[in-house]
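Only a single protein chain was left out; the remaining protein chains are all shown in position.
Presenting chain A:
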Amino acid sequence: MANIAIQRIKREFKEVIKSDEAQKCAINVELVGDDYRELRGEIAGPPDTPYEGATFQLEIKVPETYPFNPPKVKFVTKIWHPNISSVTGAICLDILKDQWAAAMTLRTVLLSLQALLAAAEPDDPQDAVVAKQFKENHSLFLQTAQYWSHVHAGVPKGNSEFAKKVRCLQDMGVGEHQALVALSSCNWDVDRAIEQLFS
């Protein structure tokens, strides 16, 4: 990796760890391996959102051309959000694409992602199914997102109605996450989810 990239990443790594936000456990970053090419980020779900209390793991890959090109970031933890793919964890955020500036840092990226969790952009979606639910059935979206935070991101309490429906599909031999995806994308209509899974 180019000298400047390593220099920058080392410095930013320290910046994140020493930051006020890290003290409050809002953001964190860890090394994966020892060459600073790949990092593991962590952000806490912002308060007053369906992600409150959750912790999301991020895969951060630093390109050769860093910081002139943005780092490649995606969610490792499964999340239900209009701008994040519920399947791959790919993120649609301008600063990770054409609005990246060489003076931006890991800390700004993590904080921007946290802000994205609090303020989704459903008109610029990464996951069309989620975005549709966000716009057309917002209360169901909030419940679904909260339930995903419970199942995948360590939030203790979750909707028991949803849990029952997931178990119902699990009894039919469907994997837990597969059942969750099918039900979430069918607005928790069990019959439609079954049709989608078995057709």
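In the analysis below, a residue touches a chain if its C-beta (ideal position, glycine included) is under 8 Å from a C-beta of that chain, and two chains touch if they have at least 3 such contacts; residues count from 1.
We take it that contacts and distances are computed from a predicted model.
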{"item": "Record-based protein name (UniProt) of the chain missing from this complex, from \"Trafficking protein particle complex subunit\", \"Cullin family profile domain-containing protein\", \"SAGA-associated factor 11 homolog\" or \"RBR-type E3 ubiquitin transferase\"", "value": "\"RBR-type E3 ubiquitin transferase\""}
{"item": "Candidates A:C25, A:A102 or A:A115 - the one touching the absent chain", "value": "A:A102"}
{"item": "Given A:R11, A:K61, A:H138 or A:K157, the one touching the chain that is not displayed", "value": "A:R11"}
{"item": "Absent chain, residues of chain A that touch it", "value": "4, 7-8, 11, 65, 67-69, 101-104, 108"}
